[in-house]
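For this view, one protein chain was removed and the others were kept in their places.
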Amino acid sequence: MELVLDLVSWVLLSAGGVFVLIGGIGALRMPNLYTRMHAASVTDTMGAGLVLLGVMVQAGLSLATIKLAAILLFLMITSPTASYALANAALLAGIKPNAGHAADEVTEP
Amino acid sequence: MELLGLYHYWVFVVLLMIGFYAVVAKVNLIKKLIGISLFQAAVFLLYITMGKVDGGTAPIFSGDGATVFSNPLPQVLILTAIVVGISTTALGLGIVVRVKEEYGSIEEHEIQEIDER
Amino acid sequence: MTVVFGIFLLTLLVITAAAIVRTQNLFVAVMLLGIFSLLIAVNFFILDAADVALTEAAVGAGISTVLFLGALALTSERERLGTRHRWLSLSVVASAALVVLYATFDKPRFGDPSAPVHQHVAPWYLENTPAYIDIPNVVTAVLGSFRGYDTLGEVFVVFTAGIGVLFLLSVRRGGAAPGGTGAPGTPGIGLREHVIPRVVGRLLVPFILLFGLYVQFHGEYGPGGGFQAGALIAAGFILYALVEGEERTLAALPQSWLLALMVGGALLYGAVGLAGIVLGSTFLDYSVLGANPVSGQQIGIILIEAGVGMTVTGVLLAIFHAFASRGRA
Partner (left out) sequence: MYYAVTIATLITMALALTRALLGPTVYDRVLAVNMFGTKTVLLFSVIAFLAGRPDFLDLALAYALINFIGVLAVLEFFRSRAARRAEEQREADQRAADGPGAQRRGGEPG
């Protein structure tokens, strides 16, 4: 049983780590703001979710698991909202989703 | 390894000097306040670094029999200093806002020119 | 291994600080200052300072960015003149750096248990906290009881700074009352037309306040206490002000209540100190407050932490409202 739990958490943690890393590389390498936002939101939902689930499996039934579940819940609520708010603000400011590299002078205040 | 033991102090020195440079060289008053914040953060880091003990843990007793704890005293000083720091930074920002309203500028040299007129 | 993580994070910290000073765009500098705060909080945590990390989290993420952005909105977002006397400043800074660097070579190695700082009073605090106060968090014990006098001073500094901001920013500007009707085209703050952030923000506010109260009253057992809780509760109200507008927030927690919190917290702290004298001991000696010295100490710490929390909440919120109402005057 112990071994199964360890194995499950091991898989969850490593998958989460991979997603976090992929999202980070995407946020750096993608060509424009909206694609970068897409990559970054992968780390916030998939990556964070898997890592926290993996840690939860390790923690077992304890207060720590409840706190981790709360953290996961709040992250799942707030980070998509933050992404939405940011995308909305950028769109209203006139950054076109297909514009490639947006010029610095246009958008930096 | 002996030199690596001093790395934290060097980071402290570099941060301190970056903050110091912003305060003396930058003309913009808000930038000077940001410099003071960096300076403060460097001092916080020095105190907390000095409180760390090898193999220690945070000075909060728990049932698991840990015996080595880091030094609680610097943590107490810095904990209060962070809140005091944000309050005094807010006071500084308040002064800058008033300066902007009276002089129409937050650049030190322009304010001096207006004063000399 | 943790040391390696620490060194990596410190390097990132230096890069961030250099970028903050280099950029001429103050908005970018404030954003990078947010990253700086996150990094330094992680560093504090790695250096075993959980209480300090929690304080930095509450202040850096919740309050500091909001205050700086409020000040930028009232002044300007760009440095226009940049740097003056660059080489003179650089040489002064470099010589100061050399002096301090020279001093670091006499410092004890990082984490050395035999460093002088660990020989003086700190071991006494660690050994005697269970006997005198009997709470698990030594940081709270030192903050509240052993060095309660210092903390009283810090609370009054926070209080004074808050009063100072109120004096500076509630001066009438150009005849118009601050927080008056303002120009019709510039409404007060509030993201009322953004439905999703508004709903999520309103959902989060009660949890933040609840968490703040938990941090306040759990401070004897885990990381927490009045300073962190005050900053968290203030952050909760600031979130409410951001999504629902300042008027609604002031209706929920009026300015007079904020002043009462500021003054009441500081007075509560002082009164607990005086109660020690009245009951036949010395100033800020809580031992006489309870049936036995240990429970007296615990009662005293809970009371003064409540005072600290009240003052910090009141001051930070009053500062926020001062900046926000200046924006629409």
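The chains carry the letters A, B and C, assigned in the order they are written, with residues numbered from 1 in each.
Going forward, a residue touches a chain if its C-beta (ideal position, glycine included) is under 8 Å from a C-beta of that chain, and two chains touch if they have at least 3 such contacts.
Note that the coordinates shown come from a computational prediction; the quantities given were computed from them, not determined experimentally.
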item: In the full complex, displayed partners of the excluded chain; value: A, B, C
item: Selected residue (touches chain absent from view) among C:Phe27, C:Tyr132 or C:Phe283; value: C:Phe27
item: Hidden partner chain, touching residue among C:Ala122, C:Val165 or C:Val243; value: C:Val243
item: Residue ranges of chain C at the interface with the undisplayed chain; value: 1-2, 5, 8-9, 12, 15-16, 19, 27-28, 31-32, 34-35, 38-39, 41-42, 45-46, 50, 53-54, 57-58, 61-62, 65-66, 69, 72-73, 76-78, 80, 183, 185-187, 189-191, 194, 197, 200-201, 204, 207-208, 211, 215, 218, 222-224, 228, 232, 235-236, 238-239, 242-243, 327
item: Touch residues of chain B, complete complex, unshown partner; value: 57-58, 60, 62, 64, 104-105
item: Missing-partner contacts on chain A, residue numbers; value: 9-10, 13-14, 16-18, 20-21, 23-25, 27-28, 33, 36-37, 40, 43-44, 47-48, 51-52, 54-55, 58-59, 62-64, 67-68, 70-71, 74-75, 78-79, 81-83, 85-86, 89-90, 92-93, 95, 101-104, 107-109
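Here is the rule we use: only the chains that are shown with their structure count from here on.
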item: Topology of the chain contact graph, where touching chains are joined (line, ring, star, complete, other); value: line
item: Leader among chain pairs (count of C-beta contacts); value: B-C
item: Centroid distance [mean C-alpha coordinates] between chain C and chain A, Å; value: 28
item: Inter-centroid spacing, chain C versus chain B (mean Cα positions, whole Å); value: 12
item: CA centroid of chain A to CA centroid of chain B, Å; value: 30
item: Set of chain C residues in contact with two or more other chains; value: none
item: Chain C to chain A touching residues, read off their complex; value: 25, 27-28, 77-78, 194, 196-197, 200, 203-204, 207
item: Complex contacts: residues of chain A adjacent to chain C; value: 74, 77-78, 81, 84-85, 88, 108-109
item: Touching residues on chain C, where the partner in the complex is chain B; value: 6-7, 10-11, 13-14, 17-18, 20-21, 26, 29-30, 33, 36, 40, 43-44, 47-52, 55-56, 59, 63-64, 67-68, 70-72, 74-76, 79-86, 89-90, 92-94, 96-97, 100-101, 104-105, 107, 109-113, 115, 117-118, 121-122, 125-126, 130, 136-139, 141-143, 147, 150-151, 154, 157-158, 161-162, 164-165, 168-169, 171, 173, 221-223, 225, 227-228, 230-231, 312, 315-316, 319, 322-323, 326
